[in-house]
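The structure appears right after this line, and notes come after that.
The complex appears here minus one protein chain, its other protein chains still in place.
Here is subunit A:
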């Protein structure tokens, strides 16, 4: 048997990994967000709340603060796009996962491989491919023209729609896989029992399948929402820089703008939003558990 002390040693590697790759960078970002920008990159003294003030206010020449909602709107648009990405991924991903579960074991393996196949190709390259498909003389417009649907190319690229498409395309597998995992464990006799007890297909889904796959849906939601909120590749490439999102804004602060504290402060904002959504989910499951226990 393991005594308590050797058990602590065994979890040490996990603690080290989480600490070095998770907690320490987070605390560095937090610290940087309270410092001043070095014009050549990096940070310097003194400590200040300036980076956070900058999110909503611009400093006039005389030092007075003017309310400036530009960054707020960027954050809002990012949140809205991340939410839309999550909902679309769920709406598309759930039927996909369901379809895969309904197949024979052999076909399941093939389909699951297909779902995870994009991971083998660099995201940057895959996102560029969407430009080739969506641009004016791209595949999609050529196909529509050839079919006679359109006479002029449709403006498919460089708008919010193309950004959303890119985000859903990139993060869809993160929704499909956890939902598939929970659906696979669902006892098929529960479905038979529901039908036997006079449920129709809608009632079966609403009363049995949805509640029992909630853990997978919750996991998928987090796995899609969190990276979608911080993404900058898709908005940059497919939005043409017109649709500035918080991810791109953060990236700019560390590269061209050389304002590390502001970049750190913005990334703290994203982290806070994700933590908030996790806390909300936790609160909801706890409340549901309490309601059932009562």
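What we mean here is this: a contact is a pair of C-beta atoms (placed from the backbone, for glycine too) under 8 Å apart; a residue touches a chain by one contact, two chains touch by 3 or more; residues count from 1.
To be clear about the criterion, contacts and distances are computed from a predicted model.
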Seminar exercise, completed: Complex minus one chain; that chain's UniProt name from "Spermidine/putrescine import ATP-binding protein PotA", "Hydrogenase expression/formation protein HypE", "Acyl-CoA dehydrogenase family protein" or "Cell shape-determining protein MreC" is "Spermidine/putrescine import ATP-binding protein PotA"
Problem set entry | Listed residues A:47, A:193 or A:276, member touching the removed chain | A:193
For this session: Quick one: say which of A:69, A:211 or A:241 touches the chain that got left out.
Result: A:211
Seminar exercise, completed: Across the whole complex, the chain not displayed is touched by subunit A residues 187, 189-190, 192-200, 203, 207-208, 211-212, 292
